[in-house]
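Of the protein chains in this complex, all but one are displayed in their positions.
To keep things simple, chains are lettered A and B as they appear, and every chain counts its residues starting from 1.
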Amino acid sequence: MKLAISIAGQTLDSPFDARFGRAASFCLVDTDSGAWTVHANPGLSASGGAGVQAAQFVAGLGAQAVVSGAYGPKAYDTLAAANIQRLLAPGDAACRAADILAAFQAGPLAEADGATHGGHHGG
Amino acid sequence: MRIVVASGKGGTGKTTVSTSLAQVATERDAVRFLDCDVEAPNAALFLHPVLDSQREVGIRVPRVDADACTYCGRCAEVCQFHAIAVVGQKTLVFDDLCHGCGSCAWMCPEQAISETLSVTGVIDSGTTPEGIAFAQGVMNVGQTMGVPILRELKKWTPARLPEAPGAPRRALEILDAPPGASCPVVETLRGADLVLLVTEPTPFGLHDLKQVVAIARELGIPAGVVINRDGIGDDAVGAWCAESGLPILLRIPMERRIAEAIAGGRTLVDAAPEYRPGFRDLLERLVAGVNP
Partner (left out) sequence: MKQLVILSGKGGTGKTSVTAAFAHLAAQGPFAGRVLLADADVDAANLELVLQPRRLDTQPFRGGQVAVIDEDRCLICGDCESACRFDAIVETDGRWVIDPIACDGCAACVYQCPTESIRMQEQRVGECRLSDSRYGPLHHAHLHPGQENSGKLVTQVRQRARQQALDEERRLVIVDGPPGIGCPVIAAVSGADLALLVTEPTVSGIHDLRRALGTVQHFGVPALVCINKADVYPKGARDIETFCEANGIAMVGSIPFDPSIASALVAGEAVTAYRPEAPASLALSALWERLVSVLVEPPTRQDDGFAEPITDNLNQPGTFQ
């Protein structure tokens, strides 16, 4: 399956970014083959609605699941509408996208059962 | 003639000045008063209008006809605020991100989008005991955008201005502005003939006064200054106004009995009638045109 991980860099070795809407980029991994690509998050520069934009972007990439640390309410709803699984990274320790991938393959990650925070406001 | 009372810093006495100015003006002029501080409207607490009319206002937000929608994604593409998302076979609308521009509805190739009013506040209107035509915008708690309410408020016209015996009267509009120096203040100032800036003689008062003066200059609106609570702080405001060619039209000293009366909901000229001549003079200077 295709898994998107919010990261702060350009490779699978880049640090994980716990924010979804304002993550620098997404690492899209094919969990079967291990092939990965990195895509800049267009929501990063949005003046409002970053989460919505990031969620649509991830849906457009064909991701079936996302791993992040925090989902705003609009990002959560948009991902849910797109039938994308919303997973939470284990713990909040600093780690790399590759560690997240390993954790995903080692066992089921917890699913976010709602927005993790009240959203940010701008505009 | 439209006069806006603004300040930059909050709590300098905008409402104190605007309500007294309106009460003095109504002796001779037909006065329309708009409380433009939609987040914290307070002028009614002093002018005691009978607010007998209320209208809901807001912005027009999109509603998608699911049967007609083909999920082409054009609406989400044109929306600058990410208020619409199209994912798979679903179109989501986030009302609180919407600015009500209408682009999604216009651009939808299937004409599947209609617009509906999302209420963000109300406009209350009525008349004060002195005969001032009064309206205020009140934003609902939890809302973020006051400017659309303000825009509607400025369009409000009373059914009729109270008739006065004798000579035809001048028509004056007095607008009480919100604090700050961002979009709601600009929207209040747009279309004004002049702006009266109420400040206090402290470093905060001066710093924030400069911000609003910059807006007034950019909009080309002549400005005059009222220094309230004169005597506290220092006179850096006076010195800066002199340097910048801003006329100081009135100074109101810090007096505890005035502060107490205003705290209890009386207007300045009601609590201290000796200020009436000063306000009359202020008004005439404003009408004659302040010279920047």
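Criterion: a residue touches a chain if its C-beta (ideal position, glycine included) is under 8 Å from a C-beta of that chain, and two chains touch if they have at least 3 such contacts.
This one's a predicted model, so the numbers in the text were calculated from it and none came from an experiment.
The chain omitted from view is touched by exactly one of B:V185, B:V226, B:V269 or B:L282, namely B:V185. The residue touching the chain not shown here, chosen from B:V4, B:V61, B:V138 or B:L172, is B:V138. The chain that is not drawn here is touched, among residues B:P41, B:P62 or B:G224, by B:P41. In the full complex, chain B touches the hidden chain at residues 8-12, 15, 37-42, 44-46, 51, 78, 80-81, 99-103, 106-107, 121-122, 136, 138-146, 151, 178-187, 190, 200, 202-204, 207-208, 211-212, 214-215, 218-219, 232-234, 256, 259-260, 262-265.
Rule of thumb we're sticking to: only the chains that are shown with their structure count from here on.
Chain geometry summary: the mean Cα position of chain A and that of chain B are 43 Å apart.
Residues 76, 81-83, 85-88, 90, 92, 94, 97, 144 of chain B are the ones touching chain A in the complex.
Considering their complex, residues 43, 46-50, 52-53, 55-56, 59, 74, 77-78, 81-83, 121, 123 of chain A touch chain B.
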